[in-house]
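Handing you a structure now.
Heads up, one of the protein chains got dropped from this complex, but the rest are sitting where they should.
So that you can tell them apart, the chains are marked A, B, C and D in the order they are listed, and the count of residues begins at 1 in each.
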Amino acid sequence: MLLQVRELKVGYASGADVLRGVDLSVGASSVTGLIGANGAGKSTLLKTICGFLRRRGGAIAFDAADIGKLQPSQLAAHGIAYLMEGHSVFPGLTVEENLILGTWAFRKERARAKQAVERAFELSSVLRAKRKVKAGLLSGGQQRILEMERLTLNDPRLVILDEPSLGLSPKLVHEVFERIAQMKADGAGVLVVDQSARHVCAASDHLYVLRLGEICIEGPAASFSDRIDELVRNFI
Amino acid sequence: MTSLFKNFRFPDRRALVICALLAGLAAIPSLVGGRYIPAVFTSILLFFILGALFDFMLGYLRIVNFGIAGFLCAGAYGSALSVQYFHITPWTGLLVGGLASAVIGLITGVLTLRLRGIYIGLTTLFVMETLRFAISNAREVTRGASGLTVGGFTPLFGMPFPRSEPITYYYIILALVIVTYAVLYAIVRSRIGLVFKAIRDDELGTSVLGIHVVRYKLFNFVVASFFVGVFGAFYAHYIGILVPTAEEFGIQRTVEILTIAYVGGRGTLWGSLLGALFLVGMQEVLRDLQEWRLVIYGLSLILIITVFPSGFAGALRQLGERFSSRAGKGAHISTKGDA
Amino acid sequence: MTALLTVDHVNKSFQGVRTLTDVTFDLEPGRILGLIGPNGAGKTTMFNVISGIYSADSGRVLLDGRDITNRSPARIAGYGVGRTFQVARTFNDMTVAENLRVALVNAGLSGREERQRIAAMLDRVGLTGVRDLMVSALPDGQKKLLEAARAMMTSPRLLILDEPFGGVSAEVIDLLISIIRGLVREGVGCLVISHDIVSLPRLCEEVLVLVEGKVMTRGAISEIRNDARIVDAYLGA
Amino acid sequence: MFTADVLIQLTIDGVSRGAMYGLMGAGLALIFGILGIINMAHGELFMLGAYAMYFAAMVLGVPAPIALLISTALMFCVGVAMERGLIAPLRARLGSRWLVDGYVLTIGIMVVLQNLALIVFGPREFGIAAFWPGRQEFGDVVISNERVLILAGALFTTGALALFLKKTNLGRAIRATAEHPAAAQVLGINIERIYAITFGIGAALAGAIGSLLLSTYPAYPTVGGEVLLKAFVVVIIGGLGSVWGAMLAGPLLGLIEAYATAFAPGGWQNTITSLLVLAVLVLRPQGLFSRQVTRP
Partner (left out) sequence: ADVIKIGVVGPFTGPSAKIGQDIQNGTKMALDDARAAGELPLTIDGKKADIQLVWIDDESSPEKAVKAYRNAVSREGIQMLLNGWHGSVGLALIDLAASDGIISYGNLAAPEDISEKINAGKYTNWFKGWPAPKTMSGLYVEAAEDLIAKGKWTPPTRKAAVVVEDSDWGRTWGEAIVTGLKAKGWDVVAQDVARNNELEFNALLTRYKASGVSLTAFTLNAPASAAAFVKQFHSAGLKGLLFADGLGWASNWHELTGDAANFALSMDSPRVITPEEKEWTARFEKTFGMPPVPAAGGHAYDYTRALIKGMSVAGTLDTTKLSAALLATEHKGIWQYYAFARQPGDAAISAYEVKAGPFMKGFSFPMVQYYGDKAPVVWPFEFAEAEFKAPN
């Protein structure tokens, strides 16, 4: 397993845990989906894995090594990419500069960094058209596209996505999930949180449902595909 | 705007605590007597209320008013000059000083309406400097850098206010502080105060609710300017000499006030009382250390803000919260409280 | 019957780039119109023009026949336009109840009426349980819900919602839909941007399609699903 | 009386004094933009730079250019140490809300440094007559060699700083950290290091200017107050946190001062200068050079 979370306990206020012992794992070359109602603790879980929150109990292992004390700035070096909740472009930097910063982890390898940026522009016509525009002026969806592109520049091994489809048009949602499939094909492990249970279910190999800080259902995604509506109704 | 005060309940716990504190404050100098302690406490009260007024803008609207000393200046000269040229009493002068400052506040506010909080505050820095330089140059009227000598308060109801007896001035400022504080408190506890906080959080989000953000900002700013002016007028008649220097009415004085507001705690009004007690008090206690006194003063600023990042008031509140949560009450997070 | 909202040949560009071109449409009271289109089509910009955050380069916006073009956001809100934002702009340093209270400031209610109204709204959107919680502690989905509730608190006649379903879980979407429908039944007009083509049809029948700043069509969702141009630009294969 | 020569002379004067305001402001703006605090101790960094220069050049007898490098490097270290030792702990305690409280911290630092300087060096001025005595004459227009030096130094530094921020990876990372620290971290940028380096650069800039200007601004405990105010003004005119803005606003302020001094009636120069600054602010409320980068 690429990522293993055991018995994870996390909270904000003293005394009240938001995650109350979560177990979850993500394998290489696979997509793991995580769904749950608003406030279930999905974002909290991802933030903790990525070092933005300190756990109160449990363990987080990446490649079998403990990463519970990871600083967010070490993520990239470990090959972990994280799409944060909310917007995370650098608004005053141009689209191009935003992408260049996506190569920070291997900035010393100039040729590779340059190539990665160019490839991103080839892939996305939206970004190409806005190359020299300040990222803060893009529309909500365009910013999301930029974030997705920036994230994949350094060929991460583990990709953690918090609501990648938020604010995207149906067409682009489709593309995002194709992209996820592509990452999986390239050997990466993907952990994806999204409100669109249907999409997550369709794209995932393994599915977790988080409810009030606990995993209440878990299993191969295929086993849910026919009863996804029921799942959503009952647990989300 | 009357309906805006609707939600205000007066004798709540906090208000009572404040009243008790003020009563205590009234007692100390009278009990101790002499001329020194009343003089020091006059300073403490003056800086407390200036800190609270600073915080009224800072803590509620995020206006860091770097020009506050300019409004003090407007009030001081406003009163002193009208006493001199129009022969009003210093008591009327308090009002005139307040109005002079409020008018400048209004003009500044109207000019800077469109600016974000920090810009309004910084713009006032230049209002302050312009005013100071203008006073300095209008020598025929203000005596400029030579200093304007100002008479003390005239007897009221047969009570004399000789400047040689600081205790009498202490009672004047105590009364002024109580009135001012009550007004500020009423405002921040009312709907207007709620709107202030909303504006502080998100201006655009407030305006799409149909709230004219600018009017509220202006209201806040003019009210604060008015009271700062009143205390400027008090200062003029208390100190007896006005000079338009940076130490008196420029950036140095602003920094003194700002420090007290921050050390006391933002967004609390009463925090400034702790700030003024501590900082003014410490300066007096350490007087004998001469230049080391200021080093210690600076170090304690660093220390205080590192140990109690949200000021004394914040520290007290946290203490209170820990207390109440241990008592089993709600354990949720409050990132920010109010008055 | 006159339209509640009329958008009349509105143009808007940024640094020379056309974002809205001759946008024209209207909305009658008691109706809901969906606004869809690819990312960057200009939907949010349209909202910003209507609510006075951006000024239109040319063209007019009328509310009940009254010209509200380029008025200040507060004035326009005062005329009865309530809105939400794509990324919720709640007051995060206040409690949930206080957020709603701010919206009532101009209503001139007594303290008791005010408390009743807030309680009723909290109940309606199911936030009573978190009424005294700081908004910064709410999950994103609930912030969107709260923001919508806050906009409704001002008793608008036109409600414009930017992606109210984005990041909101299914149950809450259901709730939102029923609340909005309730308002519309009372005669409120409603304009909704959404990329959620699963939920949108449950809210409204009619949509306006904006592509590259131009109105492409207006029509029933069922028809639009079969429009090749829209499938190509927006829906995807 | 106001011939072309006079105007040229005034322009040279305005730009050369303004270049220094601009650089001080740039450092202040950089620190404000990235760390979010207005560094009230910025003038004291200038002061320390001036003392360092004096002791290196006059007491130890190091040649001036090398002394300049030494004091700049020293001030970089002082800046980094200050950030690590005093500012970082506060940030760690307060998280994202710490910014506003930075004032008191830096005011504390200001008071301590000022009075320590008074105790350690005494109140007297440590200054020198000139690094490079003499002047250049072009007809009636004269410019002292000192000013040429300062102008060249300021231009060079401005350019270098601009290039650094615009074109290098570190520069981009600094800007990115200012805008979205968490996102920067996710990309692998160690923001703690960025903060320290940024503060170091700001301090080094202040120190370098303090060194360069030693002949006009001798080292004494309260010299910082003078410069801080100018830097402050520049940062505001330029648009808070905008480094470019500050670098352009510096010469602008210098020109305003020079022309106001020359043309305003005696005594009213200061009033007019501050009125002009006020006018600039009211007419361009976001600061002259800042451009909007976020939208609703």
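Keep in mind that, in the parts below, a residue touches a chain if its C-beta (ideal position, glycine included) is under 8 Å from a C-beta of that chain, and two chains touch if they have at least 3 such contacts.
Since the structure is predicted, the reported quantities are computational estimates derived from the model, not experimental observations.
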item: Partners of the unshown chain among those that are drawn; value: B, D
item: Selected residue (touches chain absent from view) among D:Phe32, D:Phe199 or D:Tyr217; value: D:Tyr217
item: Missing-chain contacts mapped onto subunit D; value: 1-3, 5-6, 9-10, 13-14, 17, 115, 118, 122-130, 133, 135, 137, 142, 144, 146-147, 215-218, 220-223, 225-226, 257-259, 261-262, 266-267, 269-270
item: Residues belonging to subunit B that touch the chain removed from view; value: 34-37, 39-40, 43, 136-137, 139, 143-147, 149, 162-164, 166, 235, 239-241, 243, 245-248, 252, 284, 287, 290-291, 293-294
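The working rule: only the chains that are shown with their structure count from here on.
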item: Mean-CA-position distance for subunit C and subunit A (Å); value: 29
item: Distance between chain centroids, defined by C-alpha means - subunit C, subunit D (Å); value: 47
item: Subunit C residues counted as touching two or more neighbouring chains; value: 44, 53, 85, 89, 137
item: Touching two or more other chains - residues of subunit B; value: 204, 332-333, 335
item: Touching residues (chain side subunit A, partner subunit C) in the complex; value: 12-13, 36-40, 43, 85-87, 126, 137-142, 144-145, 163, 166-175, 195, 197-198, 232-233, 236
item: For the subunit D and subunit A complex, residues of the former touching the latter; value: 169, 172-173, 175-176, 178-180, 182-191, 291, 293-295
item: Touching residues on subunit C, where the partner in the complex is subunit A; value: 14, 36-41, 44, 86-87, 137-142, 145, 163, 166-172, 195, 197-198, 233-237
